[in-house]
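After the structure tokens below, expect a handful of questions from me.
A single protein chain has been removed from this complex, and every other one stays in its place.
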Amino acid sequence: MFNSIHEECGVFGIFDTKTSPVADTVYFGLHALQHRGQEACGIAVNSDGVFTHYKGDGLVADVFTPEKTALLGSGNMAIGHVRYSTTGGRDINNIQPLVVRHIKGNLALAHNGNLTNSDEIRKKIELSGGIFHGSSDTEAIAYSLVENRLTSDSTCEAVEKTMNTIKGAYSCVLMTATKIIAFRDPNGFRPLCMGRTAGGAFCVASESCALDAVGAEFMRDIRPGEIVEFSKDGMRSITSHCTEKSKSSMCVFEYIYFARPDSVLDGVSVHHARINAGRFLAMEHPVDADIVIGVPDSGLDAALGYASHSGTPYGIGFIKNKYTGRSFIQPSQKQRESTVKLKLNVIKESVNGKRVVMVDDSIVRGTTCAGIIRLLRNAGAKEVHLRISSPPFRHPCYFGTDIDSEENLIACKYDSVEETARVIGADSLGYLSVESTRKIAQGAGVCFCDGCFTGNYTVPVPENPAKNKYDTKIGEF
Amino acid sequence: MFNSIHEECGVFGIFDTKTSPVADTVYFGLHALQHRGQEACGIAVNSDGVFTHYKGDGLVADVFTPEKTALLGSGNMAIGHVRYSTTGGRDINNIQPLVVRHIKGNLALAHNGNLTNSDEIRKKIELSGGIFHGSSDTEAIAYSLVENRLTSDSTCEAVEKTMNTIKGAYSCVLMTATKIIAFRDPNGFRPLCMGRTAGGAFCVASESCALDAVGAEFMRDIRPGEIVEFSKDGMRSITSHCTEKSKSSMCVFEYIYFARPDSVLDGVSVHHARINAGRFLAMEHPVDADIVIGVPDSGLDAALGYASHSGTPYGIGFIKNKYTGRSFIQPSQKQRESTVKLKLNVIKESVNGKRVVMVDDSIVRGTTCAGIIRLLRNAGAKEVHLRISSPPFRHPCYFGTDIDSEENLIACKYDSVEETARVIGADSLGYLSVESTRKIAQGAGVCFCDGCFTGNYTVPVPENPAKNKYDTKIGEF
Amino acid sequence: MFNSIHEECGVFGIFDTKTSPVADTVYFGLHALQHRGQEACGIAVNSDGVFTHYKGDGLVADVFTPEKTALLGSGNMAIGHVRYSTTGGRDINNIQPLVVRHIKGNLALAHNGNLTNSDEIRKKIELSGGIFHGSSDTEAIAYSLVENRLTSDSTCEAVEKTMNTIKGAYSCVLMTATKIIAFRDPNGFRPLCMGRTAGGAFCVASESCALDAVGAEFMRDIRPGEIVEFSKDGMRSITSHCTEKSKSSMCVFEYIYFARPDSVLDGVSVHHARINAGRFLAMEHPVDADIVIGVPDSGLDAALGYASHSGTPYGIGFIKNKYTGRSFIQPSQKQRESTVKLKLNVIKESVNGKRVVMVDDSIVRGTTCAGIIRLLRNAGAKEVHLRISSPPFRHPCYFGTDIDSEENLIACKYDSVEETARVIGADSLGYLSVESTRKIAQGAGVCFCDGCFTGNYTVPVPENPAKNKYDTKIGEF
Partner (left out) sequence: MFNSIHEECGVFGIFDTKTSPVADTVYFGLHALQHRGQEACGIAVNSDGVFTHYKGDGLVADVFTPEKTALLGSGNMAIGHVRYSTTGGRDINNIQPLVVRHIKGNLALAHNGNLTNSDEIRKKIELSGGIFHGSSDTEAIAYSLVENRLTSDSTCEAVEKTMNTIKGAYSCVLMTATKIIAFRDPNGFRPLCMGRTAGGAFCVASESCALDAVGAEFMRDIRPGEIVEFSKDGMRSITSHCTEKSKSSMCVFEYIYFARPDSVLDGVSVHHARINAGRFLAMEHPVDADIVIGVPDSGLDAALGYASHSGTPYGIGFIKNKYTGRSFIQPSQKQRESTVKLKLNVIKESVNGKRVVMVDDSIVRGTTCAGIIRLLRNAGAKEVHLRISSPPFRHPCYFGTDIDSEENLIACKYDSVEETARVIGADSLGYLSVESTRKIAQGAGVCFCDGCFTGNYTVPVPENPAKNKYDTKIGEF
């Protein structure tokens, strides 16, 4: 499945013991996290307290040309961010890291997640004279940090106090003149881990695949609620403030779709979790078929799991065009129906005359899915049995995932699975059950959030969350 | 003379009574003000309270491609800004207009000038929990506006209170959900004027040439200390807060170099002021010569004035290459000596075998000047008498002009005019006297600041202004 | 395996019965053929005899922005080309299609392949007064076509005569004022096929995947030696000139690596041929192992074949970063060793503690291969058995494939397979035998060329082919 659900961010940070090309390291780290956000990115470098930063719209490799990256210079610390932004939110002021010039010391912040009480926080700050440049939660966190810092003995103390104020999902990397501080919300909604390079530099990343990319050895995940400080005195973990009452609730969709299969999140391999999902799917929704194929890229692992458990042969059913650019011309009306063809083609040889199990990770509106099934039928597939390695989406996410609005969700539109199958043209359709979903990452040191499937959230969620409230008609300043 | 002294900014705003392509109007206005800042620009559009903005590095015509400009959409108000930024300050967060998302209403601000007490203001705000994204004074003004707004009955009242707090030079255009408010510091260091289009829209601009460019009729200058509000109720001027004690002190260098000759500032035509400067120069430093030529573009008017008063024929001595791009390749070491040649060539016919009076507006380091004189000699000029239509630079400007540091100023390096002449290779050299400089714009409704020539400033100036203080090594946040 | 062997070209043509957005169709066709050439591309549109064309360096989606594509306008015919160019040959004059303005009628030509007698042809033409702008063979074909046209009754007759003159590999699409003519050399070294859209337009393409992309139904392959003319009178096939003596010899490496798995070439599915290769490989080089993985993307199919025949489970061993851009910054010296990491990461879960069979399509220098094996070992693989789905490269290709020079080929450097295995760090190494290679596409209507493996070519090859002879020091014109 592609292009319908969006993770909001990926973060990366490095603390080196000496001056090195830290911008390059962050570049490669962000490049490995590119799947978490393709619309904008930024890097801030700290060279002995002097902060240099650059950010822009686009992919890491496009924004950070060799020339621009060189401008960032060397340093001993740096943090970076990749971002996906919702329509209307494409504001240059929202691109991260957020860099604050402050008399007490400069500060840069990169954040993955979504606060549930940012409206309250902003309101309070604004009414006491504060100003916001953008609409991202990150500014709210930065304000809290600065405010708390003024009454704290250390930055870490300010982080602790801030964590008492902000609610929701946040996996953050903070850079000060002398330190990198990573912290993760008490529920651990979004992943965050750390590693160390052969040269002794500490790295923090949203996913372990970014540590691999920069040649850093994975050390461990940052724990829900934990604050980790990297400074010239080495690494220090702060958990004394962590209470028992917060139940960890890592986003289970990270395993199903967001994260890269080569990442290990909270102790469980994403690839392994997906294979598991495929296996459970085969148990729950078996079918007599000739071949199991996955929709590239995120359906492949689950297809392999399905095939291995069911005994039906695994095959390669699709080729994805890897040259699809951004400035793509729009197909004319007639050609538009087959838009999916520009990205995906069927290997006829694999499916012609066969009963096909097609595995994908999720369905949102169902249109792309229907298009792919049509491709299979045109290529001669006798039957198409769709298996989805997650439960149906029925509820919004308040923790950093951008799911379509409910009226567009196919699972909200049609009552029964049978009807949905008919609408998208599948001979049968099977979703992974919520119960099995909870078991795909067994062994992880954390519990999961599956609110988008169940409507049950581990923490209170806003009743009427304002959407882009700063873009509506409002009273005179 | 070119490329050595920099104005910091130009501003433009429009208040239309109905929805119109206001972004286009601001575009054309900024294009006419491009000489006031070529490094970055931005436009913010207000469509019934919804603010859309875009900004970037580069010239107006490069940043605002037709595609990008179209994204701004229509509206009934808009403001824009062109910026020159000093090295080190090329921070995307400093590009204006500054847009603030605030629960009390959105706000956008464009500012030309330089505060003398921004350090104090920032310090106070930061220590009470505020955060700054960039290093520009504009954020300090915005903070004050927001803070004062919370205790005021109207935006204009907040502007009044803010004007009591901020010191120095500021010609600002402020946009709220329902109003455009223009205000100018009590000394009127930088120009600001207003006009009206045939369609009834009000425009505010740094210079009248921008009103011409958008087809607006010049109404009048905004007076030093004045606040002018444009709303659906029309225009309202507020001057009740203006005290007698502030002495107007418009930057005289606006007439000599910054402003476009076709602009009229505070009642006096820039072209006329330059012709006057040339005339006074001819009175003060006459010389027997065959031809008077100006260094393009800013020396031409004064040359014409010199010629007309002296009776020596006016001629065209130089051709300036108008295709000089930004991505220019660097001439090799050998060729570098003649860099000036890429931009300027002598018309030999005009100067060969002649005694030449060459008029320019100012000398900074003297290197460019020496290069130009060498070109004239190579073209056969028998004598070169340099006449400068301003006094020598000897002091810093605290009000928005970026003059080289004192150790680089030729007038600080060499004691006598004779020595300076010798160093740059001129047969004689004459600067306009301070006394005459004060008379070039006689008839203007304001007095002038000539602190960069005299060291006497009309308002207190900072004793040890920090340079880029946020880019130095500082204590831990 | 990636980036070491290069196909030279892909071609696409359309003949519509009415005016339509033919440029768009060619765009989508070329986009599907992008894997055949990523360095440059071009499109020529014919609107009632008026030719418009555009070409440039880069990917189809980058060169043909919506704006540029729109400039090509509509038409009833168009042809296009994607190109890979060897170093030194990056000459804008070599980008195709070649458009010739001729008094007898305009002509555009796109060519995939390589002539073996182009030196002779060029020499003859040059010595009789002809001039060449570029160094591509395409100009030589165009010259022959034009020369022969002057003594022929039809364009097709000229094509026939030209096919008697030119030797080697050529799959061409020719556009005249009123016709599209496709022709393929008598040996059929490079593929070429045709199809028809629902609207009745004829399409010609290097591979069938491009027909799929534009919604055209595959009709059949153009046969070796065949000329097919598309005009308002429909389609006409000319084969009367085809003699029995030319033995078809399609490039077998098209199946192994070049072509897309979803293409069907000369009657055989590329995916199927690769699965076959994997099966034969398992027969020839069995090994006790825990998992079979393929190197993405071209090693995946053969890995599946190997797994299915051997009974060893198929797994997913690598994740390929799909965001790798062109303006990529260069990793520093230290980081360079792990360049391969930027593109490829191992799924540790899949290989840790296991005996791994890694399947790839070919080895050129061996360095990339060695890097990938190192990645596997670092991820905990106990054993790595490399299986290559083609025989070792030992000889040059004269028919359009750019293989490294012999001194760089690992198979020429080391005598034994054992030594090669040791050098690249594999526990064992097995190449597919030449005999099996000949059987992977059984059922194809053609025979194969395997000269790069065996040194036996089906047609005479040049003894001392000049490399870039126009770029060497030569006598005065």
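Going in written order, the chains are labelled A, B and C, and every chain counts its residues from 1.
Quick note on the criterion: a contact is a pair of C-beta atoms (placed from the backbone, for glycine too) under 8 Å apart; a residue touches a chain by one contact, two chains touch by 3 or more.
Because the structure is predicted, anything quoted here is derived from the model rather than measured.
Engineer: Considering the entire complex, write down the shown chains that touch the omitted one.
Structural biologist: B, C
Engineer: Using the definition of touch stated at the top, determine which of C:N106, C:S208 or C:N321 touches the missing chain.
Structural biologist: Checking each option in C:N106, C:S208 or C:N321, the one touching the absent chain turns out to be C:N106.
Engineer: Can you say which of C:T178, C:N352, C:T367 or C:T454 touches the chain missing from this structure?
Structural biologist: Of the candidates C:T178, C:N352, C:T367 or C:T454, C:T178 is in touch with the missing chain.
Engineer: Which one, B:N76, B:S171, B:S269 or B:S436, makes contact with the chain that was left out?
Structural biologist: Candidates B:N76, B:S171, B:S269 or B:S436; residue touching the omitted chain: B:S269.
Engineer: So one chain is hidden, and I want to know which residue out of C:K55, C:K167, C:R223 or C:H271 touches that hidden chain in the complete assembly.
Structural biologist: The missing chain is touched by C:K55.
Engineer: Contacts of chain B with the missing chain: which residues?
Structural biologist: So the residues of chain B touching the missing chain come out as 21, 24, 27-28, 31-32, 34-35, 38, 59-62, 64-66, 69, 209, 212-215, 260-262, 264, 269, 271-272, 297, 300-301, 304, 308, 313-316, 318-319, 321-332, 335, 338, 341-342, 345-350.
Engineer: Mind listing the chain C residues that contact the chain we can't see here?
Structural biologist: Residues touching the hidden chain, for chain C, are 48-51, 53-55, 91-93, 98-107, 122-123, 125-135, 139, 142-143, 146-147, 149-150, 155, 176-179, 470-477.
As a convention for this text, only the chains that are shown with their structure count from here on.
Engineer: Quick check: how many Å separate the C-alpha centres of chain B and chain C?
Structural biologist: One centre to the other, that is 59 Å.
Engineer: If you look at chain A, which of its residues touch at least two other chains?
Structural biologist: Not one residue of chain A touches more than one other chain, so the list is empty.
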